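Yeah, one chain of the complex is gone here, protein chain that is, but the others are all in their spots.
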Amino acid sequence: MSENAVLENAVSENAVPENKISETAAAPPPPPPVEDKGESLLRRHIANYFESVSATIGLVVLVTIVAAAFLSPWIAPQNPYDLAAISIMDNMLKPGEQLDSGLVAVLGTDEQGRDMVSAILYGLRVSLIVGASSVLIAAIIGASAGVLAAYAGGRIESFVMRIVDLQLSFPAILVALILLAVFGRGVDKVILALVIVQWAYYARTVRGSALVEKRREYIEAGRCLALPNSRLVFRHLLPNCLPPLIVVATVQIANAIALESTLSFLGVGVPVTEPSLGMLIANGYRYLLSGNYWISTFPGVALVIVIVAINLVGDRLRDVLNPRLSR
Amino acid sequence: MLVYLIRRIGQSILVVAVMATLVFLSIYAIGNPVDILASQDADQQELDAITRRLGLDRPMYEQFGIFVWNALQGDLGRSFVYAKPAVDVILERFPATMELAFVALVFSIVIGVPLGVIAGLKPDSFVGRSIMSTSILGFSLPNFWIGLMFILLFAVQLRWLPASGRGPVTEVLGMPLTFVTWEGLRHLILPAVTLALYKASLVIRIAQAGTRDVMLQDYIRFARAKGLSHRRIVFVHVLKNMMIPVVTVLGLELGSMIAFAVVTESVFAYPGMGKLLIDSISRLDRPVIVAYLMMTVVIFVIINLVVDLLYAAIDPRVRLSEPKG
Partner (left out) sequence: MKKGFRPLVLAAVPLTMMAVSQAGAADLTIGLAAEPTSMDPHFHNLAPNNAMRQHIFESLTEADENQLTQPSLALSWQPTGDTTWEFKIREGVTFSDGTPFSATDVIYSICRIPRVEGSPSSFTSFIRDIVEIDVPDESTIVFTTSAPSPLLPTNLASVAILSAAAFGGENVEFGAEGCENAGTYPASADFADPAVAVGTGPYKLVNYNPGDRITLTRNESYWGGEVEWDNVILRPIPNTGARVAALLAGDVDVVETPPIQDFDRIRSSGFEIEQGLSNRVIYLHTNSGEAVPPGVSGTDGRNPFADVRVREAVSKAIDRNAIVERVMGGVAVAAGDLLPYPLFGTREDAEPDAFDADRARELLAEAGFPDGFEVTLFTPNDRYINDERVAQAVAQMLARIGIRTSVDSMTASTFFSRRGQGDYGFWLAGWGAASGEMANPLLALTATRDTDAGTGLTNLQQYSNPELDALIAEARRTVDDDARRALLQRAGKMAMDDYATIPLHFEVTPWAFKSSLSLTPRVDQYTLAMGVSAAN
């Protein structure tokens, strides 16, 4: 089992690997289906969410960062991807020094002469895009596979779950490392590799909740009404499996971002001319021992703030969406 | 139990076989090792000769057949670079990585369990909340960046600990270890703590959740009602019950630690298996990459197997009904 799978288990309600006991040991009292309560439940969840100060701060910080990252072309002092705009003559400036163009590099410049503030904003964007899109794609694939497995049962189920087990028996970092060594560098390739290492978590999570949902009366009722399978699965089964999926996916975005930065650090991630936060940190590594701390430190701080904010939000979502703990 | 055992072993063998195929095929999609190994002046004749010597002139299915046949006999091929068995090349680095992983494991338990129990006993207190918030930091922070910051703080600024490498080796029971000397331990502290932080946070969470769960159980109420001391309740009942998930997860985590050591070893230039893997990828030493991955698969499968069996031994419900998933 891998890093992420364990994390997911650890933060899930059971506190022990789900596939080990959740179905064998006492199953938790099933949460009421979301559909039943509708609007008022959502509103209660939202109100509930903001009861926590740290979660509120986390959300505010996260929204601010996401906005800043996506507005970076307008708010960054420099376009660090435009090679004609940066100059090697400005490289390795300390925080607060001035570039040739007159711009003050508040956080210094890197070894190519990129303004660190701009590089961090653009790097954030790369990291967020990679994290969010890989999670989204992996969640769609994984959730479909998980629901399919739970609903179809029999051979299909055991086949899908064998693949999931196989996938999870390998650590994500190693699989991604090998995949990227094969694929080469590129944002699209990193996303693909992250999808491959992540989909299985969602498949397993969704299958777990779908198995519970499947036995409930409304599905039986739907069957009795001879509703088509696809309608049953996508309109009824899947939506009711969403809350645990959302919790896992939120936390996974943080994991995906961390994994991407680690891969870039190891030299198999995004291209050098479009550095993500991880790549910026890696670039600064060699200057660390000589005291040029800023190239590694500031992108790292940005990375940590993003990840902590996402985790705070994810943590709270788990509490809010999990009725057993919110007594 | 026996049926369970046989079935689990069968599954494990299947996993190893499938992974061997996948690993072999994907590694053979990466570049041409001859381009790296040959000197830049090599002419076509020499390049062909190297290709023949390394057996790369054969069609892929034949190479795969040879690989499988040899692997069944325990031979995972000869390193292109060192011209000796790939397994030997890896085993030379194995003690260093295992030492790092075990020391990290010890650190994570020593840090994680007490903090987790405290947080679990008083979940709503300031201390409990602080511990839990800090644990979020623990697994939020990317491993390699923590390592860099440790180097910056403890090696560059304070100059307390060395920035990289492994300390002097001492033979202990035939194993080349370093933690027995102060100098060796000094080299080990930063990488091991870096590697341990994530696990420690995990242990805190598990221990906290476990403690909370246990404290709400009826038998604890009974124990309380019977007048057992708080200390006895904590040390006997809580710890005992909480150790099940901790053992499970840490067992699984040993494998993941070995995998994550790839990152830590790269940051601290620690001469272990992970560093070897990264080097071998850049040198296209295919047999070493394949052997490393196969050894990792086997280690993982064995760890999973052992944990499952241990778990089955601790919790009889497991072996009665094997999960279908």
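Chains: A and B, in written order; residue numbering restarts at 1 for each.
In this text, a contact is a pair of C-beta atoms (placed from the backbone, for glycine too) under 8 Å apart; a residue touches a chain by one contact, two chains touch by 3 or more.
Owing to the predicted nature of the structure, the values given are computational and were not obtained by experimental measurement.
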Listed residues B:38, B:66 or B:153, member touching the removed chain: B:38
Chain not shown, touching residues in chain B: 30-33, 35-46, 49-50, 53-54, 78, 80-84, 92-93, 162-165, 169, 269, 271, 279, 281-284
Footprint left on chain A by the chain that the document does not show: 82-84, 86-89, 91, 111-113, 181, 184-185, 267-268, 271-273, 286-287, 289-290, 292
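Everything that follows uses one rule, which is that only the chains that are shown with their structure count from here on.
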Whole-Å gap between the CA centroids of chain A and chain B: 23
Contacting residues of chain B [partner chain A, same complex]: 15, 18-19, 23, 26-27, 29-30, 133, 136-137, 139-145, 148-149, 151-152, 155-156, 163, 198, 202, 205-206, 209-210, 213, 244-245, 248-249, 252-253, 255-256, 259-260, 262-263, 266-267, 277-278, 281, 289, 293, 296-297, 300-301, 304, 308, 311, 315, 317-318, 320-321, 323-325
Chain A residues within the chain B interface of the complex: 1-3, 6-7, 9-11, 15-17, 19-21, 23-25, 54, 157-158, 161, 164-166, 169-171, 173-174, 177-179, 181-182, 204, 207, 254, 258, 261-262, 265-266, 278, 281, 285, 288-289, 291, 293, 296-297, 300, 303-304, 307-308, 311-312, 315
